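To start, I am sharing the structure in question, which I have written as structure tokens.
A single protein chain has been omitted from the complex, and every remaining protein chain is retained in its original position.
Presenting chain A:
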Amino acid sequence: MLETSSTGATAAQGEMTHSLKSGTGRGFDRRARLRWANKTFKMFCIACAVFVCLVLFLILFFMFRTGVLTFLDVSPLEFFFSADWTPEEDRFGALVFIFGTFALTALTLLIAVPVSIFIAIFLAELTPKWLKNMLRPVIDLLVGIPSVVYGYLGFTLLIPAIRSVTGTSMGDGLLAAALVLAIMVLPTISRLSDDAITAVPHKYIQASYALGATRFQTIFKVTLPAARSGIMYAVILGMARAIGETMAVVMVIGNTPQLASSLLTPTSVLTSNIVMQIPNVEFDSTWNNALYLMGFILLLISLLMIVAIRFLERKGARGA
């Protein structure tokens, strides 16, 4: 990335000197002025970049600093391995929420990934061009719908539906949340996988057909393996979105601090618990610190995802 931008810069400089040579006698003035403008612009860009990095690190630092105070009153063992979250009585076991977050994300991906990949294969390989040009923008539009809309539809349409299908009296829980999230991450995963599949070099597919493979064999034995790192990238991006989603989840998960014994038990995840409780918690209390620590854990998880994406990107670039 750095390399491309620096070559771009040298090209621009070359152009500049060239124009200076062909310019009139006042070239020196102009050069000084240009250099000044370039320098200022460069400084400005650097300042912006530094500012953004600073903000990120300050957020991390602040979340960590506040969160870590929890351990003054609660042992890490209790925080991470106890499922008893009764903050009114000073019992802070966050296992319920950590488990819930991972369970919800896993369930979401279980629903969303196969469907997304089939959509991607359909878009990239099986559709005539005119339909492709129509479907892609439609799927892109799904990304733009605010999550609160998904949550509200889940709350008012999906949950009554689950109730009538399963015969339970509530319907809130991991299943409802995972369905809502799956629809939310579907466009992200399917469009990025679509791009990855489209980017598979045509010669591989031609070679596969030349060897007498059917279309089905070609797609599953050649195209998908070749697009694997791109699809993984899409899945991780979708996962990052699912883990951090709050608004939609809080409306359908039930917000009860108990381990989910079934898909239909009301439960709670990191994001939903933070948003439910943070407005009503006293500043500087252990409870407040515990919520910050949960936020920090969530940040760490997303950062790890981003590192994973970078890693895959590099691997993918080397492979190609």
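The rule is short, and it goes like this: a residue touches a chain if its C-beta (ideal position, glycine included) is under 8 Å from a C-beta of that chain, and two chains touch if they have at least 3 such contacts; residues count from 1.
As a working rule, contacts and distances are computed from a predicted model.
Colleague: Out of "Multiple sugar transport system permease protein", "Phosphate-binding protein", "cytochrome-c oxidase" or "Di-heme enzyme", which one is the UniProt protein name for the chain not included here?
Modeller: "Phosphate-binding protein"
Colleague: So which of A:172, A:195 or A:245 would be touching the chain we can't see?
Modeller: Of the candidates A:172, A:195 or A:245, A:172 is in touch with the missing chain.
Colleague: Of the residues listed, A:95, A:275 or A:308, which one is in contact with the missing chain?
Modeller: Considering all chains, including the one not shown, the answer is A:275.
Colleague: Looking at A:160, A:201 or A:225, which residue reaches the missing chain?
Modeller: Considering all chains, including the one not shown, the answer is A:160.
Colleague: Using the touch definition up top, pick the residue from A:255, A:271 or A:286 that touches the left-out chain.
Modeller: Of these options, the touching residue for the absent chain is A:255.
Colleague: Residues on chain A that touch the omitted chain in the whole complex?
Modeller: Touch set of chain A with respect to the missing chain: 41, 44, 48, 86-88, 155-156, 159-160, 163, 169-170, 172, 250-251, 254-258, 265-266, 275-277, 279-283.
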